[in-house]
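Notes for the one structure printed next.
The other protein chains are all here in position, but one chain of the complex has been omitted.
Read from first to last, the chains carry the letters A and B; within each, the first residue is number 1.
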Amino acid sequence: MTSDHAAMTSDHAVDIDKHVRVYITVFVALMILTIVTVAISRLHLSVPIAVTVALLVAIIKGSLVACYFMHLISEKKLIYAVLTLTAFFFAALLALPVFTHSNGYWIE
Amino acid sequence: MEIPYTVELRRDTGLNNGKIGIWLFLASEVMLFGALFASYILIRTGAPSWPRGDTILDVPLATFNTIVLIGSSVTMVMAWASLMRRRFGTYRIYMGATILLGFVFLVVKYFEYTHKFHDGLFPSSNNFLAIYFTLTGLHMLHVFGGMVVNAYFWGPGAKLWKTNPAWFTNRVEHSGLFWHFVDLVWIFLFPTLYLL
Partner (left out) sequence: MDNVTTAGHAPVGAHAHGTHAHADHHEQSFVTKWIFSQDHKVIGIQYTITALLFLLFGFGLMALMRYQLAFPMQPIPVIGSLLGAANAPGGIMLPEFYNQLGAMHGTIMVFLGVVPLAVGGFGNYVMPLMIGAPDMAFPKLNMASYWVYFVGGVVMLASFFIPGGAAQSGWTSYPPLSVITATEGQTWWLVGMVFLITSSLLGSMNFIVTIVQLRAKGLGWFRLPFFVWAQFVTSFLLLLAFPPLEAAGVLQLMDKVAGTSFFLPSGLVVGNRALEVSGGGNALLWQHLFWFLAHPEVYVLILPAMGIVAEIIANNTRKPLWGYRVLIYAIIFLGFMSFIVWAHHMFMTGMGTAMAAFFQTTTMIISIPSVVILTALVISLWGGSIRFNTPMLFALGFLPMFGIGGLTGLPLGLNVADIPLHDTYYVIAHFHYVVAPGTIFALFAGVYYWFPKATGRKMNETLGKIHFAGSFVCMNVIFMPMFLLGLAGVSRRLFDAGAAYDFAQPTLHWNVVSSWGAWILAIFQIPFIFNFFWSIWKGEKVGDNPWEATTIEWAAPSPPPHGNFTVAPEAYRGPYEYSVPGAAKDFSPQYEAS
């Protein structure tokens, strides 16, 4: 039976209060960014610009969730290594098919 | 026979088994949804025309759903934080809220889907709807799966808190990581399908 719960993760009860403040801040930021992205979409910008802006906002929101809710900002090297590898293959999967067959040749 | 590093951290990696396990699973999920996004890109760039999301889909409803899901992410991490603060009662409340918000998300989607069907809009109608239903459908399955796991840790699984609070806290954390990931996917799905 573990009696020392400080051993279970790298956080102590004191740090948790700080973390909770961060969670609330991030939540507010996410709400604002959600409103922002919907508002911008009402401007009906040209598709390339709309995509770029929407993607940027989504990346910011996603990063906030990943870094703070998922604690990625203070994770260990092994996790970073796995995710970096994944990111590279994710990029290849997104980019290479469209580069290879995007000239509309096969599509009606 | 015990498996080492189920709870305590291995020195050279600084991690326990479950933490690595869940991140590996999430890496595979990144590739799963990545493939679907790649499909979306290929189909959309090859299409002669593509409707803007808000002309077919209900943006206000989906915005509400986005807020619901992000909210559930907050309650999820607060549930874990409560366990770290040794407040089991508070954990129960936050975890319950997470499950409830997930349920709200699913209910909204149910109404969205049935509304589409009622209007004669099915996956077979065109590729926009096909990819919409498939992407959100798969996402919905993940929401449901996450809720089942969360419900287990709210209910029968919570027994573990009495016998091994450290392990229980970790398992809630890992389940939380999955839940945040489901939220993260939605953060990209929502603008892609509804706003662009």
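What we mean here is this: contacts are C-beta pairs under 8 Å (C-beta built on N, C-alpha and C of every residue); 3 or more make two chains touch, one makes a residue touch a chain.
Note that the coordinates shown come from a computational prediction; the quantities given were computed from them, not determined experimentally.
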For this session: Consider the whole complex, including the chain that is not shown, and state which of B:Leu42, B:Leu57 or B:Leu189 touches that chain.
Result: B:Leu42
Seminar exercise, completed: Absent-chain interface residues of chain B come out as 1-8, 10, 13, 15-17, 20-21, 24-25, 27-29, 31-36, 38-39, 42-43, 46-47, 122-127, 130-131, 133-134, 138, 160, 163-164, 166-167
Problem set entry | Those residues of chain A which, in the complete complex, touch the missing chain | 1-2, 78, 85-86, 89, 92-93, 96-97, 99-101, 103, 105-108
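Everything that follows uses one rule, which is that only the chains that are shown with their structure count from here on.
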For this session: Please compute the C-alpha centroid of chain A, do the same for chain B, then give the distance between them in whole Å.
Result: 13
Seminar exercise, completed: The chain B residues in contact with chain A across the complex are 7-8, 13-15, 19-20, 23-24, 27, 30-31, 34-35, 37-38, 41-42, 45-48, 52, 54, 59, 63, 66-67, 70-71, 73-74, 76-78, 81, 84-86, 163-167, 169-170, 173, 176-177, 180-181, 183-184, 187-188, 191-192, 194-196
Seminar exercise, completed: chain A residues touching chain B in their complex are 1-2, 5, 7-11, 13, 16, 19-20, 23-24, 26-27, 30-31, 34, 37-38, 41, 44, 47, 50-51, 54-55, 57-58, 61-62, 65-66, 69-70, 76, 78-79, 82-83, 85-87, 89-90, 93-94, 97-98, 101-102, 104, 106-108
